[in-house]
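Complex shown without one protein chain; remaining protein chains in place.
Up next, chain A:
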Amino acid sequence: MRGRRVDPAAGARAGALPEAIAALSRSLPSGPSPEIFRRAKFDRPDATSALWQLLFRVLSPLPAGSALASIALEVQARLVKSALCSQGYPRLALAQLPEDGSQGSRELLLALSWLLARGPVPEQMLAQTRVPLGDEMTVCQCDALASLGPPAPHMETEGPVDVRHVQWLMGKLRFRWRQLVSSQQEQCALLSKIHLYTHGCHSDQSLGHLSVTEAEMLRDPEGGQQVSGVGAAQNLDLAYPKGLHFCTPGMGPRTFWNDLWLVCEQPGLLPGDWAAPLDPGGASACSLLFPLRVLLRTLEQENRRLEAVLAWRRTELVFWQWMDTVLGTCAPEAPAAASQPTFLPWVPECGDGELELVVRELQTLEEELREAAERRRVAWEAKARGCGRGPEWSATRRASQETVEKELGALQRRWEQDSGPAQAHGPHRLVRREDGAAGDRDLRAAELIRTLRSQEACLEAMLHQLQGQCRQELARVAGALPGLIWIPPPGR
């Protein structure tokens, strides 16, 4: 923030600042009015709760929805503090703010601008609230272990906990997990049906079939009419689960199309009639237009946000200039250097001494392996010398050479796959196509499945190994106690 150079020429135009702040406010979802920003500069208390809520929206990992709105302000404030802390926010004053929204709007403004300076926040928010027209699936091949959050605070339990209660809760989690898998399988089956039955319906040839949202819009125009105050994007979200279950289990293609065409076969919907003047009694004539209108409205909204983001990027210099003045009005912070480590994410100390130890160990291991390999080679050659040199011998030799090469090749490919460039990441539209028709930039499901399967095999092998270690450890512990009989739990 301090590093930004102030360009006097850039913001000299009067009205440039309100424009910039207005653009920023439009580009953020439910962004506060420019007036809030102005009040925050002067640390007015009435601007505080709006800024807490905005920060919560920006920092919360959850997608937007009514659930977020119902969280109490104190909880939101606490979550914002902990999220900023884990990202390394340097100012102490924020952590000390009261959580009831009574004061601290200037600090919150500073925090917001810190976030804005670190990353493309409006663009990220836009991506989050994007309207998905197609059926989407997110592909993420990142190593799951890399995303461990900050360590959970140590919680004291009131009194001893019965282990049976813990086992009970674990069991419940397992059942939920299995139900989740079943639900996902159901979703796949129904999605597949919709894609199959609507093959050939889409105007875009490269797609070829309708998505759930598109099919739902055709089937249930009324659903598109319930425009709540918040925005039409939510209706399409609702359309998704509804649309999926409109294709009920067991439904065959005939029933599917019967339902769909009941809507379209109403008189007055044929293309020729659209030119006819719409009259109040001709509600059926308009019914197909309503969902399209909703979609249009949503897309227009998205466009407006995009334009706001572009406007923000054009004028943001002025904003930073202004933020410098805001920072200037704050009292200088007490030297925070001493307590800074608390706010930075914990980096494990790795001194040189440890590295040297590791290098030495690796070298010893290499030596041992080389010796072992040498010994084996000598022994083998001694044995091989005794064998004949007939044609069978060379055939066997060739066969074993080939196997070894194949295995090495597989290992190498696996290695390259693992350490290769990051695979495609992010949401992808699901499209059902005939084999071989996929484009260059498209991901094939079969390949993804193969990668996932090999990852699964690796993880299972790791699991078995860890289980074996656990079992050995338990046996050792049980063996150390005389008179103890160890009855393993039922299971194989």
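The rule is simple: a contact is a pair of C-beta atoms (placed from the backbone, for glycine too) under 8 Å apart; a residue touches a chain by one contact, two chains touch by 3 or more; residues count from 1.
Quick note on the criterion: contacts and distances are computed from a predicted model.
Only one of "Tubulin delta chain", "AP-2 complex subunit alpha", "Glycosyl transferase family 28 C-terminal domain-containing protein" or "Golgin subfamily A member 7" fits the UniProt record of the hidden chain, and that name is "Tubulin delta chain". Residue-wise, the contact with the chain that is not shown comes from A:Q167, picked out of A:S33, A:Q167 or A:Q363.
Considering the full assembly, A:A189 is the residue among A:A189, A:L411, A:L443 or A:A475 that touches the omitted chain. Considering the full assembly, A:V181 is the residue among A:V181, A:L196 or A:A372 that touches the omitted chain. By the touch rule set out above, chain A reaches the unshown chain at residues 162, 164-165, 167-172, 174-176, 178-179, 181-183, 185-186, 189-190, 193, 248-250, 487, 489-492.
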